[in-house]
Each structure stands twice: as structure tokens, then as C-alpha cells.
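One chain of protein is taken out of this complex; the other chains stay put.
Chains here go by letter, A, B and C, matching the order in which they are written, and residues are numbered from 1 within each.
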Amino acid sequence: MTRKVNIAVIGTGRMGSVHVANLVRQIPAANLTAICDIRLEVAQAVADNLGIQRVVKDYHELLADPSIEAVLIATSTDTHAMIIKDAAAAGKHIFCEKPLALDLKDIDDALAVVNQSKVKLQVGFNRRFDKSFQRVHQIVASGEIGRPCMVHVISRDPESPSIEYLRTSGGMFLDMTIHDFDMVRFQVGEVEELYVMGNVLITPEIREFGDLDTTIVSLKFANGAVGTIDNSRQAVYGYDQRLEVLCSDGAAIANNEVETTITKGDRGGFHSAKLPHFFMQRYASCYVEEVRQFVECVQEDKPTPVTGRDGLMAVVLGQAAWKSFREKRPVKISEFDRV
Amino acid sequence: MTRKVNIAVIGTGRMGSVHVANLVRQIPAANLTAICDIRLEVAQAVADNLGIQRVVKDYHELLADPSIEAVLIATSTDTHAMIIKDAAAAGKHIFCEKPLALDLKDIDDALAVVNQSKVKLQVGFNRRFDKSFQRVHQIVASGEIGRPCMVHVISRDPESPSIEYLRTSGGMFLDMTIHDFDMVRFQVGEVEELYVMGNVLITPEIREFGDLDTTIVSLKFANGAVGTIDNSRQAVYGYDQRLEVLCSDGAAIANNEVETTITKGDRGGFHSAKLPHFFMQRYASCYVEEVRQFVECVQEDKPTPVTGRDGLMAVVLGQAAWKSFREKRPVKISEFDRV
Amino acid sequence: MTRKVNIAVIGTGRMGSVHVANLVRQIPAANLTAICDIRLEVAQAVADNLGIQRVVKDYHELLADPSIEAVLIATSTDTHAMIIKDAAAAGKHIFCEKPLALDLKDIDDALAVVNQSKVKLQVGFNRRFDKSFQRVHQIVASGEIGRPCMVHVISRDPESPSIEYLRTSGGMFLDMTIHDFDMVRFQVGEVEELYVMGNVLITPEIREFGDLDTTIVSLKFANGAVGTIDNSRQAVYGYDQRLEVLCSDGAAIANNEVETTITKGDRGGFHSAKLPHFFMQRYASCYVEEVRQFVECVQEDKPTPVTGRDGLMAVVLGQAAWKSFREKRPVKISEFDRV
Partner (left out) sequence: MTRKVNIAVIGTGRMGSVHVANLVRQIPAANLTAICDIRLEVAQAVADNLGIQRVVKDYHELLADPSIEAVLIATSTDTHAMIIKDAAAAGKHIFCEKPLALDLKDIDDALAVVNQSKVKLQVGFNRRFDKSFQRVHQIVASGEIGRPCMVHVISRDPESPSIEYLRTSGGMFLDMTIHDFDMVRFQVGEVEELYVMGNVLITPEIREFGDLDTTIVSLKFANGAVGTIDNSRQAVYGYDQRLEVLCSDGAAIANNEVETTITKGDRGGFHSAKLPHFFMQRYASCYVEEVRQFVECVQEDKPTPVTGRDGLMAVVLGQAAWKSFREKRPVKISEFDRV
């Protein structure tokens, strides 16, 4: 059997603690040797709960430890680029949560260090690891139903997050749509141009900082296909996650998962449950699978399934979407010089 | 019981002959007294088949007959406006197939005569009469799931029509999308702005006359909602007709009808039939219901459910879509001065 | 084109008047020359409504008319056998509503005359003509999924008929299950043995005449397959009509048809409509198709798709079910000496 990979987790908040638990319980190939958070008491609570020995406050301490091969970065977005640079410079393989950064220059700088130091980098676009979206990818990529003509992503949250969260989130396109930008790239390929229509229909307070809660991004792809991404901050019937690709000889359609398979019939008709609540429930298995594959790539010295360039291009598309919305015109991705 | 309405059909080609058969067999309130086609032998064959007594070549003959109260116009598009004007001037109530005309000025002129002569006019947007789309309309209009935020129409033909047909069809937006423009107006209200992305991915020959076969129209509505219309000339699995409206407190989703309800399970998984072939099958009952309601409106002197303005605005939206595509920019409907 | 078949309808009550309307409007190959009902005014009203010229009170008058080739019998069950015998003796082809009779001896006698006079006889098991059940038959009969192992029919009425109707109906097994007995014979073949479990759970009043409202018939077929028929007089969510055949290499499953394809999502989950109300709605097209095929068989001198023996065996199975229930034991069909 292959050796285990010594890994440390930096940032043990909401996402980080999920990764910590997954590494401990469900990824036998990983050896989680330490966790780190600037809020030491947060990290300590996570460590106590899962029986983790080493807890540190300063991630530099982990980067200095030669026994640690890889780090998983789940800190706040504004620190991603800095930690990536430091970790790459220290020769650690890196799994980093999305987005790499909100500013393209920061990403460029971070990726430059990664490339130079030849460490592996994987970005946390977890949805690529969903078995239904994987199956769509497999069908489309095989060519068995011809070439892609149209793609639609529907991705709606059950309810809006807090105003505090939204204020620093990067706004709809960099916080929420970013996942869908990665998904359409995964399914159909590079985007050439996009156009945005959006509005504030759910949470009037977000107008003050220029955010949107109901948006449609139209896309034109390099291979000639066209598509849309539909996002809403509020689908009261649950977390609505659908995908469909029309090809010249068929279509591949991913419907929503269900909480239970129950239908109740009565005098009023038939009734079934809301959709699985939110991303933590819907994509639980993806959070395991993405890190499991990252660990495997380190073990077997393979390229990672989601690259730094994937992380960059999703942010480029998010920036292009904001540009389209603000300038009320279609925007070519080539305007960003990152091809 | 109320008296029957004496009606004549002008134009007995593909659509006209369907209307003739429906009037004879399924609309007891109508008394089909004559049919007309410039190709007299075509009309005669239809008459023979259904036992209709009076067949004429020149529609003016019917307009001169005081016993005829209403005419159904199903001739080629380029004659609609002229016949509407003549019929209105003769005091006949009018049911006219879509589109009213491809040229806005022709429609303006025809509607002016209709308004002056105070006859009823109904335009043949048959899909409004589909019981599933009616039910969506009812749910959305009732306000029971809040106010509309997004709408999606998917409307894909099973296969491309002949090049000959396409050459004079008005192109994608005036031939095919026109139905969907009417549908989104029916469900969500007036469109304020649209933007088009489209391509030729199925039938390269149509490039020569500037048509498209794969298009996405993004829409912004006067009430703030946004939406898309997805059209393709080729969905090999059948005539794909879906609609969904996301509202602030829920969603109403119309899925495809099926040919049979059969699922076959075998070692390869589960298999079900293609979608009902095409519009004649999928919307058969709508062709009856729209004319039944028109006849009832004449009988009971009520306003028609699809008005001349509805006919006009769908063409305006089609023209706006072509303008957006050609000028590669979002187009405001107000540019057309027809509000 | 082939000549039209001159046909008369005997009995113009609920089912009869449906057949009359279908013959007039939807079966061009038939020439409905006369209708008959002992309640002359009932027949007259039907005739007035549909423009039928000839109305008679005594069916013998029609049987004496050499221009009439075929009769459709839709009188009350207790007169079926008698009219069949008379019609067959008069050389008329016969379409007769189910059941042929409740008493096996009456059926034997009627079929003997039919056989002797060599007229065609078709029994009104309309559900065989449903396109979904036809598709199941086609899949199973083709052998593409191996040989039949199990069959389930679920057939539940939306609400119980009146006590008056039930009192003379022949009871659950001869009134309701009789359709399902024919269906399982159609799909899987001859039944060898059956066993009944049943109860009165919906309408206590029917206990007084020994009827049931909730029943399960277990079946063993001559080819070794086993199966069940599930009947209930009350499924408040609508007319529930399902069928499934498990074969050695797969399964064919017929789900319910739907009224609309609409799903409404809200804070309470997803909601869709009740099932199509009842047999007149659910099987409307079958009533046309069965008579259309009968007329075609007369026209082209072909054997009918549902034979006198099919009519007999369904009643045998109904009698066997009552015997099983009353004697609380499995009953072999061979006990009835009608194989």
C-alpha cells in the first residue's frame, strides 16, 4: 500500500472544520497532522472534538515543518493568495478553497509562485466531484450525443445569507456564480463572451453596496455553444441545483436530488418534500471526494483535477460579469488578457 | 341555447385544414359555412373529406356574404395584414394565424382598421390555451407564490424544417421564438429589454441568408423580473416544450408531456419514449380550444383572449431580437415606439 | 378507399352515447345508420344532438334491416346475451360492452350462436387499447426482456359509486376487477389459480349484500408467473391505474397519466395535481380506438382483437374470485371447466 500523505489544515471555520472532519474520518490515505487558525480557540475546539494532537495559531509554523507535505487552505478569501505564495515557497502542495482571490493581480502573483516552485495546486470547486455532474461531463465529453450546443445551469440558494456576509462576499458573481462559471467551463469549455441581466428582487438592502440577488448570465463559448447561468438568492422550496447540456445528437440533464423519495397523495393532489436544504447537505460527498483526489494526486504525483488556471478563470468570468452589469453591454473575456 | 356562429375559413393549407376539421368535429357552437383557398383544388379536397358545401377561390366573395359573421385566416403570412383589413372593413370578426405580419408598419395599418371597425380580432397564439401553461399562469397571476422573479422557456423543435421553408420564414425569432415571446408576455408581462446570443450549429446552409438555429434570448421585464428563451431547431429526442417561473415565494414548473407513461428497466438502466413528435401532436387540443373560445367571444360579445396588441408585441420582440443580434448589443423595446 | 361499414348502436345510456358520439365524429370508416333504446326519448335526445336520422325503440327492427352489417350493444348487462344471440342469428357482426353476462351459462349459449353463425364478436375491454398498456404488451410479448415472472395491476376508483349501482353491479370482481382480469390475461396469459383477500373499509353499507371495496387477488399463471390485482373503490387522489410486468431480464412499468405536467414548489415542498378524474377521462381515446379497430375488422374481414372467449374468461375469473372469497381458499380455474 502507498504511504499516507501528511497534511495540515489552515483555517478551521465553517468550511475548514468540514474538511478537518472529512480528513479524519473518511480519507484514510491522509494523515492530518495539525490544524491552524488565528482564532486559536476555534481550532482547539475542532481538535478536541476529533482527537487532533497539534493545534497552532500561526500557519508559518506548519510551513516550517518538513514532515508536512500538503496544506489545505480554508481561511477567509483575502488571505488565500498570501498563504498560497508562502506555502508554495515552502514547497507544500496546496488545496485552496475558492475563490483564489477577488483581485486578478493577486491571483496572478500567487500562481506565478506556484508555477515556479512546482508544487501541486487544487482549487475547491467541489461541485465538479458530484456524481451526477460527473456523469453529465462523461456523456458530453465522450461525444456520444454529438457536440455541445447549449448549456443551462440553475443554481439557487434557499435563502439569502446575512447582510454582513453579503457585504464582503464579492457580490453575486464572485460569491455564488463563481461555482457555476467553473461548472460551465468543466462541461462545455472556455467562455468567449458574456452578458448579464440582473436585479434586486429579494433583499432591497443590498442595493446600497451594488449587489444583485436575481441574475442571468448569458454565455458564448469558444466552441460556438451558447448558454445561461440562472442564480437566485431565494428559492423557498430549497437549494435548487440543476444542469443541462443540449448537444447536436441529444441532451444530458441533471435534475435535483431529493430529501426522501416520498409522494403523498390526498384530496389536494400529490405532495413531496422540499429539496435538500443547502450546499453542506447537497454536496457533502463532494467535499470528501475533492480532497480524497487531491491527496491521491500528491501520493501518486499526478496533476490535480482542478488547477490554478481553473481558479483564475472563474474569477475572470466573475469580474467580466460585474463589468457587463455595470457597463450594460456584452463583455469579451479577451478584454481581461488571461487566456 | 345560444345561436351558432357562422364562420368561414380562408386558407386551407396545413394549419387551415386543421382548423377546418376542428370546427366541423369539435366546436359545436360554430357553423362552418364556407372555406376558401386560392388553390381551389386544395380547398375542394378538404371540403370533400369533411362534407363542407361551399368552397370558393376568392375570399372577397365570403366577405360580401352578410350571413358570415367571422373569418379564420390561415393563409401565408404575407397576406394576413391585407385580409385582416378587408375583413374588418367588411365587419367580420377575425381569428388570424400568427404572425400578423413580419413588417411592423403592415401590422399598424391592419390594427388601425380593426380598431375603427370595432370587430373582434384574435391572434393564433395557441400555446396560451395549453392546460399546463394555463395552470402556470393561474398560479403566477394569483400571487400565491409571490411576485415573478425569473422565467425560462425552453422550446426546441425535433428537427429543422426544409431550407425552402426557412428561407421565407422570417428567421428564428419571427418564426419560432415568436411563440415564446408571447408566452413570456402571457406569464410575466411586458418586456423592457432583450439581448440575443445565437449561432448556427445544426444546419450550416442557413448562414447564407443570415438565420440562426441555436439561440438564447435574455429578457428584462417591466416588473423587474429577468428571463430567458432557449430555442433550438434540433432536439433529436423530440419536441421539447418547457416553462418555469420562479417567484419570490415559490416556483411553477411545466414539464414536457409524454407519449406513453412507460418505463422499461433492463441491464442498461431505465428507458422511456421520446417526446411527442411535434406541435401538431403536442398542441392538438390548443388548436381546438383557441377557436372554441374565439367563437364563444363572438357569441357572447366578449373581448378575445389574445388581442391584436398581443400579435403586434410578439413581432416587435422578434424584430428587437434580430436587431440585438445584428448590432451585438442589448435592445430596449422602447426603441420601437410601440408601447 | 374501402367502403364504409353500416353500423347501429343498441342502448344509448352512458356508455352507448359515448360510442355514438365517437362513431359520428371520430371513426370515418363507420356509417352510423341508426340508434336504439327502449327509452325512446333517451335515444332521441342523443340523435338530435348529433344529427342522427333513424331512431328506434325495438332492436329487432334493426336486426331485420339487411343494410346494417354490425351492431354495437351497450344495453344493461342482463340483456347482453339475449341481444348477442338475436344479432348473431340475424348475421350481424357484434361489438358488445363488458361483461357479456354475469352467468356463465348465458355466455356459453350466446357464444355458441355466435360461433355457429360465424359473425365477428368483439368485447368492450377498452383498456387493451390504451397506448401505454399496448406498449407494455409489445415489450413483454417481444421477449426482449425475457419471460414474464410477475405482474401487478393497481386499479382504484376515485370514489365509490352509489349503493343503487353497487347493488346490481355483480360486485367488485365482476364489475371492477373484470377489467383487470382481462388486462393480466392480455399481458401475461391464462390464469391457473387465484386467491382473494378483501374487506369492506370504505362503504360499510355494502356489507348487507356481501360486496367488498378493498381487494387483492393473487394469481398464478399457466406459464408459471405470479401476480396481483389491487382494487379499491376509493383513492381520494384520483383514478389510479398502474401496471407493471417483471420479466427475467427486465421490467415494463406503466405509470399514471397526469392532468397537467405542473409542479408547484413552495415553502411546504412540491405539489402536483390529482390524477385524471375517472375512466371517461383516462380512457377516452380507448373507447374510440376499440370501435375503430372493430369497424376495420369488419371492413377487412379480420379476427377481432378481443374475442368472445376473452369475454368469457374474464367472467370465469370474476366468478372464481367470488368463490375464493366465499370459500376462503385458493381456487383453480379448471374448476370451471371453461378452458
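As a convention for this text, contacts are C-beta pairs under 8 Å (C-beta built on N, C-alpha and C of every residue); 3 or more make two chains touch, one makes a residue touch a chain.
If you're wondering where the values come from, they're calculated on a predicted model, not measured in any experiment.
Undergrad: Looking beyond the chains shown, say which of C:17, C:228, C:241 or C:293 touches the absent one.
TA: Considering all chains, including the one not shown, the answer is C:228.
Undergrad: Tell me which of C:4, C:54, C:220 or C:323 is the one touching the absent chain.
TA: C:220
Undergrad: With respect to the chain omitted from the figure, which of C:104, C:197 or C:284 is a touching residue?
TA: Among C:104, C:197 or C:284, only C:197 touches the chain that is not shown.
Undergrad: Mind pulling the chain B residues that touch the left-out chain?
TA: Those residues of chain B that touch the unshown chain are 235-238, 265-274.
Undergrad: Which parts of chain C are in contact with the chain that was left out?
TA: 147, 149-150, 152, 156, 193, 195, 197-199, 201-202, 214-216, 218-220, 224-228, 230, 232, 234-237, 240, 246, 248-251, 328-330
Undergrad: Which residue numbers on chain A touch the omitted chain?
TA: 25-26, 131-132, 135-136, 139, 145, 249-257, 259-267, 273
By our rule, only the chains that are shown with their structure count from here on.
Undergrad: Can you identify the chain nearest the overall CA centroid, using each chain's own CA centroid?
TA: Given all protein C-alpha atoms shown, the central chain works out to be B.
Undergrad: Roughly how many whole angstrom separate the Cα centroids of chain A and chain B?
TA: The computed centroid separation for chain A versus chain B comes out at 42 Å.
Undergrad: Identify all positions of chain B at which a residue touches two or more other chains, and write them in rising order.
TA: Chain B, residues with two or more chain partners: 249-251.
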